[in-house]
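Complex shown without one protein chain; remaining protein chains in place.
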Amino acid sequence: MATRETIEAVLAGAVERARACGEGEPATYIPELANAPLDALSAAITLRDGSIVRAGDDEHRFTFQSSAKLVLLAGLLEERGEDEVFRIVGREPSGGGFASLARLETHGPIPANPLINPGAIALASILEGHLEDRLAWIERWAERLYGDALPIQQRVLASERRTGDRNRSIAHFLKASGVIDGDVDEVLEVYFALCSIEGSVVEASRLAAILATGGLAPRSGERVLSQRTASTVVSIMATCGMYDESGAYLCATGLPAKSGVSGVIVAVATGRGGIAVASPRLNKKGGSVRGHLVLREISRELGWHFALPD
Amino acid sequence: MATRETIEAVLAGAVERARACGEGEPATYIPELANAPLDALSAAITLRDGSIVRAGDDEHRFTFQSSAKLVLLAGLLEERGEDEVFRIVGREPSGGGFASLARLETHGPIPANPLINPGAIALASILEGHLEDRLAWIERWAERLYGDALPIQQRVLASERRTGDRNRSIAHFLKASGVIDGDVDEVLEVYFALCSIEGSVVEASRLAAILATGGLAPRSGERVLSQRTASTVVSIMATCGMYDESGAYLCATGLPAKSGVSGVIVAVATGRGGIAVASPRLNKKGGSVRGHLVLREISRELGWHFALPD
Amino acid sequence: MATRETIEAVLAGAVERARACGEGEPATYIPELANAPLDALSAAITLRDGSIVRAGDDEHRFTFQSSAKLVLLAGLLEERGEDEVFRIVGREPSGGGFASLARLETHGPIPANPLINPGAIALASILEGHLEDRLAWIERWAERLYGDALPIQQRVLASERRTGDRNRSIAHFLKASGVIDGDVDEVLEVYFALCSIEGSVVEASRLAAILATGGLAPRSGERVLSQRTASTVVSIMATCGMYDESGAYLCATGLPAKSGVSGVIVAVATGRGGIAVASPRLNKKGGSVRGHLVLREISRELGWHFALPD
Partner (left out) sequence: MATRETIEAVLAGAVERARACGEGEPATYIPELANAPLDALSAAITLRDGSIVRAGDDEHRFTFQSSAKLVLLAGLLEERGEDEVFRIVGREPSGGGFASLARLETHGPIPANPLINPGAIALASILEGHLEDRLAWIERWAERLYGDALPIQQRVLASERRTGDRNRSIAHFLKASGVIDGDVDEVLEVYFALCSIEGSVVEASRLAAILATGGLAPRSGERVLSQRTASTVVSIMATCGMYDESGAYLCATGLPAKSGVSGVIVAVATGRGGIAVASPRLNKKGGSVRGHLVLREISRELGWHFALPD
């Protein structure tokens, strides 16, 4: 097991080298995301003992976007159990894009997995109560996993709402197929809010650290998620977390992860800690260019690939 | 880390309980496979130190079928390197069946990954020399990974040849798309021979044990595969090894694996050892019913899920 | 050319024989349609000279549903011309169902043709002005082609709105793809109103008669559509009008047609006249069971197959 000093040096070096790469463009389909500081780069590792290693731009805050789907999945697995959750979403890689309707039509009706948009929208539909109650559920689980009460970024939320036709199409499709019930607009409101949670790599890495310990809070060691929930979430990250580059990414890093279009990647090093990297420059498949570079270097230098023994 | 005694007890118990399950049918699309003893069940674990734990029907021998695709992949990664291998196959879950042509047409031309039929056929096409040389290459790598010179089962081979129209269709498609060159019948002959390697769970578990140690031979500790090759193969097993139940299987067991239609499953417990289970009764998706049961119990009882810390 | 007496006898006989068939079920996905009188059957032929031959239940009124897509297509071809219309929809059979999104995703962005739901929704989006203006456009063209100011059936309209999630999904998808602009709900309101035009087979057959004469009003002989518009609409009916049984239907009858889920079929016998048949019992592909029977018998007895010379 690497010492804290080694981890600090490796992370600092990886961030510095990644900064040299100027490839990739920020997402534009949610217009507000295009306003992110293009060259911001930040990374944090929350270690098993709760200590935090940081590098890069401390002040960089961003919306968690699809990486927040982990909150929804973990919370529902805890409260409702696998049977209920996997009645409305699958656990399989979709083999396609993150917002595909074709697959729903040909392989559906239930979405392939909870980490693509149709899957997260389906899960958002089973939260109960008034819209306020459902938003409160999101806030509560976000606080539990990120360790802090994080705000919903209102400009991004407005941008998601204004340009969310693809997600509206998915939600109405799921309703037409009988997968979801109730008011589609309210379901989407929950989904858009989930994507608009704002924070930094520190909070994001805390969620990953909980997953890396089989469900325990860093520092306190208090159980936040059951082992079963934690291992299920990490398994789905391994197979489905990076959309259609999940396989190549896992080969290269061995760190199960979930990306978001804001450029964040949340990655799990089981038994070691949780990692988050954020940088808005995206590759063609929607993954953070520099995030990939940082995670590859961490994995290689620290020997954190899940398929390599200690 | 569990003691050898614990592992023995867990494996024996798991095999005994799995034997009670009479669900599933043997594969029929390769007629000779239907002649397998329906209720045979055998399992072996090759531990890191080279010791072997066994349970079930010792005499049970079977063809390795698709699980032998691992030999082709590992051997080519060693000899040719990633760049050459991943120029003709991808590393992504296909999101569909193991012999699908539709995906080649819509997402191709290269096959999604090396563990579905199109991927293995594509890889078989880059072996060099006369047909004898290519068969010799297969034998050599099989011996290196399985630890023994294993025979090609001639009746199964004849059955594969006689009924291999789906694979012929795939191979001609790949040739028409420019992915493979040369004589299609010779490529298929290599592929059919690979699937017809015959052995027991002991040899199959040895290959898994090599992958579980990052590439070292059990007992001798000699390096057989580079860390890079081993971790890449295991990563692809994690995302693509169990066809369209890869995701659900990984959640349940956390043991990256590759199945074969003879009912074998070869699974990797990184840092612990390699597991093989064989039983001809298959579920609807082509996975061994009892194999799944045994692996779930091993994972749960020994805490060998990759996403749970020691 | 058959005499009026022959045509009357053939139509009466065909309707009588079709009435004996009790197969098929009314559409249920628009709940209000399920309230249609299950065994109503009516048919009318408007001949070239404007005379009308009728048979069956005179009082049967129904909503025109997808058959009214012809109004939208013909009106836009007249006013905007082919270039503008075929910039946002194709002219090709889709090879799939009438409400498929998969095809939009894989072959899009523009819908395959104007007679499937995505195509008609796309066309509805280019009507101009306030919602009232667009509804007025529909009413104006419906009156011009059906020969009468027909009402919008309000219960059916309400039912379409309440259960229109599949169409909402399509419309948001088209907006997300940049095919349509503007307020999706208003576009759907126009589309739902179009489907809810209510009339009898007499008015429906008049539209078909205009198409059968290359665009002339029955009786008056006044030009309503250009030859170009009429022949284009009939050609698209021939290849795409009966969803995924268009080919088998055309072989059997040789009468290019458009069906609606209320059980209406509007069919064109070029040079002879326009035919409409209505009966709510539908086959598995959404076509009227008795409508098919009546049209097959008319075609055979009168020699009206387009591919047979006089």
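Residue numbering begins at 1 within each chain, and the chains themselves are lettered A, B and C in the order written.
Keep this in mind: a contact is a pair of C-beta atoms (placed from the backbone, for glycine too) under 8 Å apart; a residue touches a chain by one contact, two chains touch by 3 or more.
As the structure is a computational prediction, the values presented were derived from the model and not from experiment.
*Asks:* Sort by label and list the shown chains the missing chain touches.
*Replies:* If we consider the entire complex, the absent chain touches B, C.
*Asks:* Tell me which of C:Glu8, C:Glu186 or C:Asp244 is the one touching the absent chain.
*Replies:* Per the contact definition at the top, the residue touching the missing chain is C:Asp244.
*Asks:* Where the complex has a chain not shown, which of C:Pro118, C:Pro218, C:Pro256 or C:Gly286 is the residue touching it?
*Replies:* Residue touching the absent chain, from the options given: C:Pro256.
*Asks:* For the chain not shown, which residue from C:Pro31, C:Gly50 or C:Gly96 touches it across the whole complex?
*Replies:* C:Gly96
*Asks:* Please pick, from B:Met1, B:Ala102 or B:Ala136, the residue that touches the omitted chain in the full complex.
*Replies:* Only one of B:Met1, B:Ala102 or B:Ala136 touches the chain omitted from view, namely B:Ala102.
*Asks:* Contacts of chain B with the missing chain: which residues?
*Replies:* 100-102, 104-106, 165-166, 168-173, 175-176, 184
*Asks:* Go through chain C and note every residue touching the omitted chain.
*Replies:* Residues touching the hidden chain, for chain C, are 48, 90-96, 103, 107, 112-113, 211-214, 227, 230-232, 234-236, 238-240, 244-248, 250-251, 254, 256, 268, 270-271, 305-310.
In the analysis below, only the chains that are shown with their structure count from here on.
*Asks:* Name the most central chain, where centre means the mean of Cα atoms.
*Replies:* The chain sitting closest to the overall C-alpha centre is A.
*Asks:* Which chain lies the greatest distance away from chain C when centres are computed from Cα atoms alone?
*Replies:* Relative to chain C, the chain with the farthest C-alpha centre is B.
*Asks:* For the chain pair with the highest number of C-beta contact pairs, give its two chain identifiers.
*Replies:* Counting C-beta pairs in contact for each chain pair, the top pair is A-B.
*Asks:* Do the two copies chain A and chain B share over half of their interface residue numbers, or under half; same or different?
*Replies:* Over half of the interface numbering overlaps between copies: same.
*Asks:* With chain centres taken as the means of their Cα atoms, state the distance from chain A to chain C in Å.
*Replies:* One centre to the other, that is 47 Å.
*Asks:* As a quick test, compute the distance in whole Å between the mean CA positions of chain A and chain B.
*Replies:* 31
*Asks:* Can you pull out the residues of chain C that are in contact with at least two other chains?
*Replies:* In chain C, 106 touch at least two other chains.
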